[in-house]
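There's a structure below that I have some questions on.
Apart from one protein chain that is not included, each protein chain of the complex appears where it belongs.
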Amino acid sequence: MTKKKTLGNVAFYLGNTLIALIFVSPLIWMISSSLKPEAEIFKGLNTLATFIPKAASFSNYVEVFERINMWKFIGNSLFYVLVIILLDLLVNSICGYALAKFEFKGKGLLLTLVISLMVFPAEAIMLPMYREMADLGWINSWASLIVPFVAKCFSIYMFRQFFMDIPDELLEAAAIDGCGPVRTFFKVVMPISGTVYATIFILDFVAHWNDFMWPLLVVTGEEKRTIQLAIQTFFGSKPINYGPIMASLTISAIPMLIMFIFLQKYYVEGIASTGIKG
Amino acid sequence: MQKSVNKASERKAAYIFILPAVVLLAAFLIYPSLQTIRYAFTDYNIMRPDRIVFCGLNNFVELFQDADFWIAVKNTLYFTVLVVPFQTVIALALALLISSRRRGVSIFRAAYFSPQVTSMVVVAILWTVMYNSSPDSGLLNALLVNLGLEPCGFLNDPDTAMNSIIFMSAWQGAGYQMMIFLAGLQGISPEQYEAASIDGAGKIASFFYVTLPGLKNVIQYVVMITVIQAMKLFTQPYVMTKGGPQNSTRTLVYYIYEQGFQKRNFGYACAVAAIFFVIVISLSLGMKKIIKAD
Partner (left out) sequence: MRKRLVSALLAAVMVSGAFTGCGKTEERVNEDGESVITVWSPSDEPAIEEWWVEKIEEFNQAHEGEIELRREAIVRADSYAYEDKVNAAITSNDLPDILYVDGPNVSIYAANEVTLPLDDIFSEEEWNDFFDSSKQQNTYDGKIYAVGATESSVALYYNKDLLDQAGISIPESKEDAWTWSEYYEAAKKLTKDGVVGTNIIMDKGEGLSYVLEQFWISNGTDFVNEDGSSADGYLNSPEGVEAAKFLNSLIQDGYANIDPIQKEFHNGKAATMLGGSWEVATLEKDYPDLNWGVTYFPVADGDGVLTSPTGDWAASVTKDVQDMDAAREVMRFLFSEDNVTTYAQAISKPPTRVSSYDVLDEYNEYPRSIFKEQLMETGHPRPRTPSYSVLTAEFAEAMLNIFTGVDPQEALDAAAETTDKDYKKYYAND
């Protein structure tokens, strides 16, 4: 029995490690390249040695911090991304909840609309949206970075799907205790849905953190420059030096990793541990 | 009596709950989308916003005779049909693989998600190198030659370019769906598994009788968004192949960007977008029907 268990453990860790290596290889290559001198980065790309720097040097990082105000741009990005997410979590979760659990006129229509609107590619509506921002006088303001992205069909739909799984008995019990629908949502539903909120937080964070095109269009100047815009500074004129690019990309990945680690706890607990299901 | 009061307060709450989202969607998604559809009937050149002329159905007539457009439709559908099952299965497998409560699981979870965190710039550089058609510089071709096989053109061969992008996209995107599946797996209580195992169900049986039914809503969501995201494929062809070689990786959204921004034919691009809109909506609504009927 123990032998079988040990064998299972070995298989589990070995298999996962092998698969994990395939998945993290670009990340490792990025970090390794950021520590190499320029001439080494594209040498021997067809061998595995490319994943390990011969002699690590932080000169690329020094260059990044000398050339751009990294802290300010990370701060800018953190600010607008977090504001979007917090508003997103609120606005879309209540909408998704209404779609999952309430009866009201126009519900079917709204659901169809939410699904249809997911479809429209950003590339097709970017220009009309820019014109709208210009008409509102929002160019170069935080509003243009934040407000258009608060309501999100992907989030509404995902919240709806997850809230569907919450048993009606639980909500009825709250109603019997005298909770109105609004209170029930904030006091009962929200606290047991940590995993969903955390998942949307993570997916949203990554999407907005990496966004480049829209901030480029609406923001000019350093005041509100985002981290991705700042990184593009290194793609300026030819020749392109990849050392500082890899270093700045590595730095910009750190907040995402911290966020990811920070939200891990919601994946161990969640609905399962409260035992409300089944 | 009590019931009808509940219904009324529920309806009121519902309208309050949907109001912010509806207002914002109307202002920042529906309004610009309608603009896009309006421009589809004009000869809008991005350089001449002062000289937009209404041109009726001209763009659409041209579109239906445009071979590149039809190839883009075909490529988009091909990509979607292949990548969706592939990526969804990988994502579910990864989620199941690390859903057990062992030590260090969070490290694997982070690893599988990491392609999402890694910038597309890095991913594209590295995969272009791996896919390089010369065995002297390409990792995969070096491997093939060592195994005594013919080197493959990958991104430089019209027959294999799209498949190469499919493989890479599934690898890159699976972590995203995996997170959603993980969230879904949390919703299935351990008691259900215990009950199943008391009934004598093995691992495989409990997967089919507990896990899959428990994930029904989540799978429905994941398939739906994976289809939509697949239909919107843009970044990979943009950074890796520019739609080539020989049109083999030109997708609809890439075509919209290429026509609208690079070639500045914005009116025409909007017409492509309008058709795209119709195709994907009918597809996703059809899918919704199928899932519902199930």
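Lettered A and B in written order, each chain numbered from 1.
By our rule, contacts are C-beta pairs under 8 Å (C-beta built on N, C-alpha and C of every residue); 3 or more make two chains touch, one makes a residue touch a chain.
If you're wondering where the values come from, they're calculated on a predicted model, not measured in any experiment.
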Residue among A:S25, A:S59, A:T233 or A:Q264 touching the omitted chain: A:T233
Touch residues of chain A, complete complex, unshown partner: 37-39, 41-43, 45, 66-67, 90-91, 94, 126-127, 130-131, 134-140, 143, 147, 150, 182, 212-213, 216-217, 220-221, 229, 232-233, 235-239, 242
Missing-partner contacts on chain B, residue numbers: 16-17, 19-20, 23-24, 27, 43, 45-49, 125, 128-129, 132-134, 136-137, 153, 155-158, 242-246, 258, 261-265
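One rule holds for everything that comes next: only the chains that are shown with their structure count from here on.
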Contacting residues of chain B [partner chain A, same complex]: 6-7, 9-11, 13-18, 20-22, 24-25, 27-33, 35-36, 39, 46, 94, 97-98, 100-102, 104, 106-123, 126, 129, 132, 136-139, 142, 171, 175-176, 179-180, 182-184, 186-192, 217-218, 220-221, 224-225, 228, 231-232, 234, 253, 256-257, 260-261, 266, 269-270, 273, 276-277, 280-281, 284-285, 288
Complex contact set, residues of chain A against chain B: 9, 12-13, 15-17, 19-20, 22-27, 29-30, 45-46, 91-92, 94-95, 97-99, 102-105, 107, 110, 112-121, 123-125, 127-129, 131-132, 147-151, 153-154, 156-158, 161-162, 164-165, 175, 180-182, 185, 195-196, 198-199, 202-203, 206, 210, 245-246, 249, 252-253, 256-257, 260-261, 264, 267-268, 270-272, 275, 277-278
